[in-house]
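After the structure tokens below, expect a handful of questions from me.
Yeah, one chain of the complex is gone here, protein chain that is, but the others are all in their spots.
To keep things simple, chains are lettered A and B as they appear, and every chain counts its residues starting from 1.
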Amino acid sequence: MSVSDGGQVLTLAGHLPILPVVVPFMAAPLVVVLGARRLAWPIAFAASLSALAVSVALLLQVLEGGGVSYHIGGWAPPLGIEYRIDAASALMLVLISGLSTTVLPFARRSLAHELEARRHMLFYAAWLLCVSGLMGMVASGDAFNIFVFLEISSLSTYALVASGAGRDRRALTAAYDYLIMGTIGATFFVIGIGFLYAATGTLNMAELAVIIGENGTDRTIQTAFAFIVVGMGLKVAVYPLHLWLPGAYTHAPSVVSAFLAGTATKAAVYVLLRFMFTVFRPEYLFEVRALEVIMLPLALVAMFAASVIAIFQRNLKRMLAYSSIAQIGYILLGIGFLSQTGLAAAVIHLFNHGITKAALFMGVGALLLRADTPFHDRIVGLGRRMPLTGFAMVIAGLSLIGVPGTAGFVSKWLLVQAALEKGWWPFALAVVGSSLLAVIYVWRMIEVLYLQEPEEGGRAEAPLSMLVPLWTVTAATVYFGLATGLTLGAAQSAAEGLMSGFIPVAGEGGGG
Amino acid sequence: MDWSYILGHMNYWLFTVMMMTGLYIVIARGNLVKKIVGLNIFQTAVFMFYISIGKVSGGTVPIFPTDMEIDPEVTYSNPLPHVLILTAIVVGIATTSLALALVVRIHEEYDTIEEDDILEIETRIAREENRAHGGAMGGRA
Partner (left out) sequence: MRHHLILRVSTKLLAGAIMLFAFYVQFHGDYSPGGGFQAGVILAVAFVLYGLVYGLEAAQEVLPRRVVHRMMALGVLVYAGTGVVSLLSGYAYLDYNALNPGMPEKGQEAGILLVEGGVGITVAGVMISVYYAFAGRPPRISDEEW
């Protein structure tokens, strides 16, 4: 057919945008076809590692030379599906693949403790599908393609959450709740895309942005906007739509919680950002004032209500889950400011909170090796018996609060700055106030871990295969707290890219 | 707002009614299987909506003649929504079967598929946990 623009020979470097999605996507069925339990983990790790390498290469390429576009099947957009990588998406790709790569070595021992051996192979297959889905959501520049990848990642997530059923049957109902809410959210998202398609006749996000920018908006497009925001809000766990999250994070195996807390909601936030800022444009958002009247109050409620609920939890995992909802409040607050600094704060908090929460959940996973449940009274004094694990959790906890020198500080500082830039000092105070609540629940964790005598004495440190990933992520929270150049630079240029719509792609590379 | 307006937007009316029916079932029914049925109706409404916007009046099947001589007089229906919905249907099937599998497992563990009963069991578990692990702080929330 004449529409195809193939025929051009590409080097491997030209294929970079598709590889982070394809490699885990190929690895997942490979694990099942080979069917060998011993091979599952090495394949998963190799796939995840190579996805990380490609993502880092992409990030460097994007920061240097601007966005990259890739045409699937050699069909040029708007007809074909386009993958578009810019600073924001490259940063997300690095976050997702990086977390998967560090959590996987941890998973070996943790899963051996928390999941029957015969389920491990399918677990890793679902894991790889989830990684591939999340990567696809971030990389794709086609609205419907995002939905498909969203569902790939969601469906595998439900299965991953439900795999906690061997330890606690409530994992099943948690997964069921998540499935119902997630499907409603995804379906709302599809309705939104349908309205957009009906109004504009295209699904390519760059093209959508151009058409909406030229023709202005009408009621169809406003409806589309509402559906997309609510649908993605469900996946993000915006405060009143968060009900699936605590159960899912509490009852899933610890590795799943660590990975999901760091990536799943974050990828959804990314899609929300893409639609709000790239497709609908900031001018439109000003016009409908949706952010000021909806996002900001909800963000504030999340920051305080979820933090207060977290304080009263007796289950460490559940406490961390509620803290996640509160932290999503910060991200929404940054978005709600609708300024470049605010957006940069949101993007950098996506990243920083992702690694912080992953470290904390991994810590819980390590504690679970020694204590049977993550209830506070069962883990008393474990910080003394497991000094390295405990210390890593303390550092990650400090980052959760936002103590200077940790990654959490950078994003909160930027958030406060964004608030002051707008002259909205009450919001700056709110950020500080909510951080004080975080001090309380993190202190409760420290108190339980250190200030009481352990039930039984003796050192019982976690094995090395768990300590290394845990400390890698913990070190990353400190590193990104001190050396802010890379993340801050990427977040700034991501925010710039988001505010100005799609960056024109250099040379329209990729398949065309 | 006259009759032709209402009839002209028939697909939207049907879509809305069907979608709300499905959503209502998901929210109002306590039986986990019925919830899934509601979810299916809800999703099907969206499929119908997509298909209906792909309809071009007087359009024919969008298959080009083999000699690729396209007659400009012929209008073709828009095939893209159908393709999208084919994908969405497959996703829907996957969701349904996963949900049903979860329901089977829930029934094996809880011996019921009524939401109220499950909630009762879980509240009891939470209460026992609170008793065992100190304090009545933090419920199911």
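Note that a contact is a pair of C-beta atoms (placed from the backbone, for glycine too) under 8 Å apart; a residue touches a chain by one contact, two chains touch by 3 or more.
Model, not experiment: these values are computed from the prediction.
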item: Option touching the unshown chain, where A:H71, A:R109 or A:R370 are the choices; value: A:H71
item: Missing-partner contacts on chain B, residue numbers; value: 63, 86, 90, 94, 97, 100-101, 104, 107-108
item: Chain A residues that touch the omitted chain in the full complex; value: 1, 4, 6-11, 15, 18, 22, 25-26, 28-33, 35, 70-74, 125, 510-511
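Definition applied: only the chains that are shown with their structure count from here on.
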item: Touching residues on chain A, where the partner in the complex is chain B; value: 144, 147-148, 151, 155, 158-159, 162, 165, 169-170, 172-173, 175-176, 179-180, 183-184, 187, 190-191, 194, 197-198, 203, 246, 309, 312-315, 318, 322, 373, 375-378
item: Interface residues, chain B side, partner chain A - complex; value: 19, 23, 26, 32, 35, 39, 42-43, 46, 49-50, 53, 80-81, 84, 87-88, 91, 94-95, 98-99, 102-103, 105-106, 109-110, 118, 122, 125, 129-130, 132-135, 137-138, 141
